[in-house]
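For this view, one protein chain was removed and the others were kept in their places.
First chain written, first letter: the chains are A, B, C, D and E, and each begins at residue 1.
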Amino acid sequence: MAKLLAAFVVLLALAAPSIAGDPDMLQDICVADYKSLKGPLRLNGFPCKRPENVTANDFFFPGLINPGNTGNAVGSLVTAVNVNNLPGLNTLGVSISRIDYAPWGLNPPHTHPRATEIIFVLEGSLDVFVFPRGLVHFQKNNGNSPAVAIAAFNSQLPGTQSIAETLFGAASPAVPSDTLARAFQIDGGMVEFIKSKFQHK
Amino acid sequence: MAKLLAAFVVLLALAAPSIAGDPDMLQDICVADYKSLKGPLRLNGFPCKRPENVTANDFFFPGLINPGNTGNAVGSLVTAVNVNNLPGLNTLGVSISRIDYAPWGLNPPHTHPRATEIIFVLEGSLDVFVFPRGLVHFQKNNGNSPAVAIAAFNSQLPGTQSIAETLFGAASPAVPSDTLARAFQIDGGMVEFIKSKFQHK
Amino acid sequence: MAKLLAAFVVLLALAAPSIAGDPDMLQDICVADYKSLKGPLRLNGFPCKRPENVTANDFFFPGLINPGNTGNAVGSLVTAVNVNNLPGLNTLGVSISRIDYAPWGLNPPHTHPRATEIIFVLEGSLDVFVFPRGLVHFQKNNGNSPAVAIAAFNSQLPGTQSIAETLFGAASPAVPSDTLARAFQIDGGMVEFIKSKFQHK
Amino acid sequence: MAKLLAAFVVLLALAAPSIAGDPDMLQDICVADYKSLKGPLRLNGFPCKRPENVTANDFFFPGLINPGNTGNAVGSLVTAVNVNNLPGLNTLGVSISRIDYAPWGLNPPHTHPRATEIIFVLEGSLDVFVFPRGLVHFQKNNGNSPAVAIAAFNSQLPGTQSIAETLFGAASPAVPSDTLARAFQIDGGMVEFIKSKFQHK
Amino acid sequence: MAKLLAAFVVLLALAAPSIAGDPDMLQDICVADYKSLKGPLRLNGFPCKRPENVTANDFFFPGLINPGNTGNAVGSLVTAVNVNNLPGLNTLGVSISRIDYAPWGLNPPHTHPRATEIIFVLEGSLDVFVFPRGLVHFQKNNGNSPAVAIAAFNSQLPGTQSIAETLFGAASPAVPSDTLARAFQIDGGMVEFIKSKFQHK
Partner (left out) sequence: MAKLLAAFVVLLALAAPSIAGDPDMLQDICVADYKSLKGPLRLNGFPCKRPENVTANDFFFPGLINPGNTGNAVGSLVTAVNVNNLPGLNTLGVSISRIDYAPWGLNPPHTHPRATEIIFVLEGSLDVFVFPRGLVHFQKNNGNSPAVAIAAFNSQLPGTQSIAETLFGAASPAVPSDTLARAFQIDGGMVEFIKSKFQHK
């Protein structure tokens, strides 16, 4: 059993660490200081910039004007603004993403382990939807023109697990094919076929 | 002292109760049921709809397409989508608002007692800003054309205290003029003058 | 888009509600009272028994001695002890399960949206493993004899999403086949074939 | 084993329920409404008064001027102001107590299961002390004149377990004498002797 | 808009960082170690002293016997005992303050972004009042003799925003006068006059 669980754990270790289920902030502000950690020391979250080094730009992110490139297998792209690229978000428990959809594009089934998502569709009716924390969800562009949505999260780094890629695209180690075959009740050939589609991910 | 504190308390009691500093959700979903509370019983938050009565529309809000009317003293209007009008948000710890600004319009200094705000400006550069929970902040449209922003909060009902109106516009009871005069170091006439501007609020 | 999201929402509404990300307890004890809610009123969590009605049995669950029936497609069965059958767990933020595995049995890939799991294998080395909250995990019995494990959770009702069944077994409404086809990069026939295996779930 | 655990559980059930490890407030205010619960329904915490019924007095407690009667076996008395007698404290996560000490009086070893205590000695140096949540602590008046202290807690109802009374004074059922004898490594006669001192508690 | 938001952010950066909305303690004790942070590293909260260096004095603050000097514009002074001067409070989620009032003195309208306050008036009736987290409040001494109160908070560092000073006294950068004029509906001269009173703050 250890070997299979190892697969699970290393799969996590390869994923970018993600912050979630955020406890309350511990200061008015604790702007993430990406540089002050020397040597092997890594913290749960980020250390804070010294107040005298904080500037307005630490709370400001200009980069969401450009459409994401949706030329991929699912026809969608997520551009995230979280504590990894907007340091002022550290300890504040929120983040935001721009999601671009090609015509008929799909943001495939996934979960955010540590945040609820509220999504705002920029086109047309400006509809608002909400996806509860940790539950599988997806969005599909049902139109023949590109679409854009803004998603907000109650975490500084919500984390994302894309279901198909997590199960069929994992490497070093992969989820064993016999496990996937029994879980999806398909034969090993079908598993290998699906895995082949996620090879270069 | 009791009388002055009464002013403080009744001022709150008149305000719409607002949810904030939200604890974690207690179910996959707990869609707010606005009708099941009979008699005087009021809860901390909302009760849940029975699962068989939950529909997709409980998680969907269509109403943000219309610009808010900014024809007011400050030249801005906030249209909120929170647990009071989107029942699916109950227990999920997020909400969203549309903010319209007239040219040179101001969303005046205010606080959200129980949520951090992340704001996304729809026009131009799609800039993103963040305002930490409980701290005084404001936005101003520095352009000569209307502007629109989307604000997301890590609370299902963040609560808002507009500073000037809270202090000078409160009624039954008002904040005593001598208190305001000493706090702002102005004379009583100036206090009455400012209060008169907030009379009809 | 609304229609697809509806699919997502109703899928939740059909699932048994699950408690998670539990806030701290609010009393020494708040034994779940399954009977006191009259009419349509449903709460976020459970109401409490009156103290004079609480007995030792509310904190005691005798039923884990019998092995679960593992004669199913995956060769495993989970027997849960949570706030739904051990009322004393209400507000206490813990629960426990017995997991039986047939020889070579699989507890297929799944997530617990609101709890970390720590598992204790009763046979052999009494190994202990931990699975972080919200992340996909699975266990497989690599032996030719039955196995038993005890899993503990830091939630009174952790919630479970079995990946394959959530995506391919959902009914009223089903996840659209074209969505699954694009997500897994397989053709519609393969999707229908997999769905057919989860028909009677 | 069930019988002994029953002793433990019923002992709790007899204690006044106490709030602790308080989650964040869910409204600006949720003044405890002691009367709106009809029939058997009991909640985790208290329901809220309707806003129009809230008054300044709900946030005001006048009663700490009178010294507590310290004519008892330990020479101290705690007068508590918590959510049970100051309804405005509901959901706010704080409470306060007045502690009176006779000369050489003792507030015997006890724990607060759900709050840290910060204590302010009114006499003399106005010293301040802090006792971490859940840890055994006590205070003793080392002087030959009465003393008074104010204790504040980060819970609306911290809960108190007085060690000696919990173990030797519990009734229906009592903690078994053989258990106490082995725990304190004394003989059964000594246990009965100590129990006799707590008989009328 | 960036420039105005910069004003807001730098204003925060100049304020002493304050702890609030405290998550639960992570150890029995984690006495703040003010000296162990070398170089630029700053944490969210404080690191802990090594257990062998902890002494009783880390949990003891003797300094509240002296009255605060109320010879200022508002006639009140707050003397705070929090994690910045009582290291044992680190991670414990409580703090305390002594508030001195001159005759007719005012503790002007302010908020604590991250704590509820419970206040105990030492003179006369020993009244108790509570102010919910994040909401504007004030106290006034309605008598012609000095008064003293003890305030307790459910945070190790509650943070304070004095409204008038935050808006009219901020420097580098100041809140723009046209913003204040529109917010309070007064002319620019009146704004400059009020600002002049807060110049030396």
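Here is the rule we go by: a contact is a pair of C-beta atoms (placed from the backbone, for glycine too) under 8 Å apart; a residue touches a chain by one contact, two chains touch by 3 or more.
Keep in mind that this is a model prediction, so the values were computed, not measured.
Across the whole complex, the hidden chain's contacts among the shown chains comprise A, C, D, E.
Screening C:36, C:107 or C:154 against the full complex identifies C:154 as the residue touching the chain left out.
One chain is missing from the display, and on chain C it is touched by residues 21-22, 24-25, 28-29, 59-62, 64-65, 81, 86, 88-89, 92-96, 98, 116-118, 120, 122, 124-130, 132-133, 135, 150, 152-154. For chain A, the list of residues touching the undisplayed chain reads 2-3, 5-7, 9-10, 12-15, 17-23, 39-45, 113-114, 159.
The omitted chain makes contact with chain E at the following residues, 23-30, 33, 35-38, 43, 45-52, 54-56, 58-60, 88, 90-91.
In this section, only the chains that are shown with their structure count from here on.
At the interface between chain B and chain C, under half of the residue numbers involved are used by both copies, so each side presents largely different positions. The contact pattern of A-C recurs in B-E, the pair among B-E, B-C or D-E where over half of the contact pairs coincide by residue number. Centre-to-centre separation between chain B and chain D, using Cα means, comes to 38 Å. Chain centres here are Cα averages; for chain A and chain B they lie 29 Å apart. For chain A, residues touching at least two other chains, in rising order: 21, 24-25, 28-29, 59-60, 88, 127, 129, 132-133, 135. Those chain pairs judged to touch are A-B, A-C, A-E, B-C, B-D, B-E, C-D, D-E.
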